[in-house]
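In this view, the complex is presented without one of its protein chains, the others remaining in place.
For chain A:
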Amino acid sequence: MSWVRAIPQIRGWRGIVGAAFSGAASSQVPRQPLRHIHLGAAAPGPAPTPSSSSSSSLVPRPPVPHEELFGPGSEAGPQDKARFVQAVRAFGQRNAHRRGHVDFIYLALRKMRDFGLERDRAAYHLLLDVFPKDVFRARSFLQRLFVHYPRQQECGVAVLEQMENHGVMPNRETEFLLLQVFGKHSHPMRKLLRMRLWFSRFRAANPFPLPRPLPRDPLRLAGLGLRRLEPDLSARITVYQTPAPPDSTDSTLSPEPDRPHIVGIQSPEQQEALGRHDPARPVFVEGPFPLWLRDQCVHYHVLRADPLPPEYRVAEETPEERNLYYPMQLDLEYGRGPWDDYEFDIDEVAEGPVFAMCIAGARDQATLARWVQGLQETNPTLAGIPVLFRLASSTREPLDSSSELAEQPPPSPPPPEGREEQEDNRRQQQGQG
């Protein structure tokens, strides 16, 4: 890690090499130092706006000479591809020699997100097309050896880097444009080759693929999150509560704040385990725990119990008269030899069973109690089991270990009230059972 971080700090053309080389894998590396050096050299400017703070680190802060081409801010009108294309064309027409094209391209790269074009390959091609052709191509051995037109090459790499950060795969047209602009042995070309090599290999590396773009509907998003949490494909997702639809006739009333969505998941095995659960032992609603879906964070809660103390555990025995066709166990006195015992010697800590999980729009106890009520419809035994809420307050760090909490009183902020509420809730649950 440290050497990756070191490379961008070397100024000059090596910086480009570093950025091109570090590739997709190092996009999380903090690039702050580089940005400062870069700014100092190229264009000092105001602090980055929040919208562009996550964009490419090679983009310098604006002197903003061409801002007007992109029109007034996003409030004025629809920001769409047509306007972006129009702006790029306008730049070409205004200026036959393409003076200041590097600054313009940096500006356009920053603006792309506002226009929703950050994943549009054609838009990047449009920007690469802004470079004048043939001018920056190295023509001699020496030009190739030292960086020819470093600022322009750096800009070309920045375009590619932004493509990379948004997962846009370069194609033949990209290659053609770069060849025309920078020639074969340029840094942007090398960056392109590396991207093409690694992109294709990393594209399917994620074992939990998510649709692109992520759904905006919180119910669907919750569904995706729950599917990732629960590996059992037989598990059923249930929507326990949908948010009240926004009332169109009365726009002053926003959707009821106390009607957040609740989406839960439970597999048949969990249902069965809950059915077998001893009603004398309480179950816990714990959470919230964070779960990241690409760039969005959802929080989930689990319904779980403590592991059974050893004295309560009943060893499950296969009855002798079980299988009509063949013996289920051999009556032998010796077991597996040590050389065939493939189990790793792992110190396992028994965790309690998890019975169900949910993602809700709110993290308060009332909402979660509604989830538990919903669960009771499919798990009738739950009505007779006391349910305790062990919720971390939303401001605090989410729970990371429930075992240490088992000895403490629940950590909800006002303990006496929380207790009462729990007691109430328990009574309520039992009353229903």
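As a working rule, contacts are C-beta pairs under 8 Å (C-beta built on N, C-alpha and C of every residue); 3 or more make two chains touch, one makes a residue touch a chain; residues count from 1.
Here is the rule we use: contacts and distances are computed from a predicted model.
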{"item": "Name of the absent chain as recorded in UniProt (options \"Cytochrome C1 family-domain-containing protein\", \"pyridoxal 5'-phosphate synthase (glutamine hydrolyzing)\", \"Complex I assembly factor ACAD9, mitochondrial isoform X1\" or \"Proteasome subunit beta\")", "value": "\"Complex I assembly factor ACAD9, mitochondrial isoform X1\""}
{"item": "Which of A:295, A:321 or A:345 contacts the chain that the document leaves out", "value": "A:321"}
{"item": "Absent chain, residues of chain A that touch it", "value": "169, 171, 196, 199-201, 203-204, 231, 233, 319, 321-337, 339-340"}
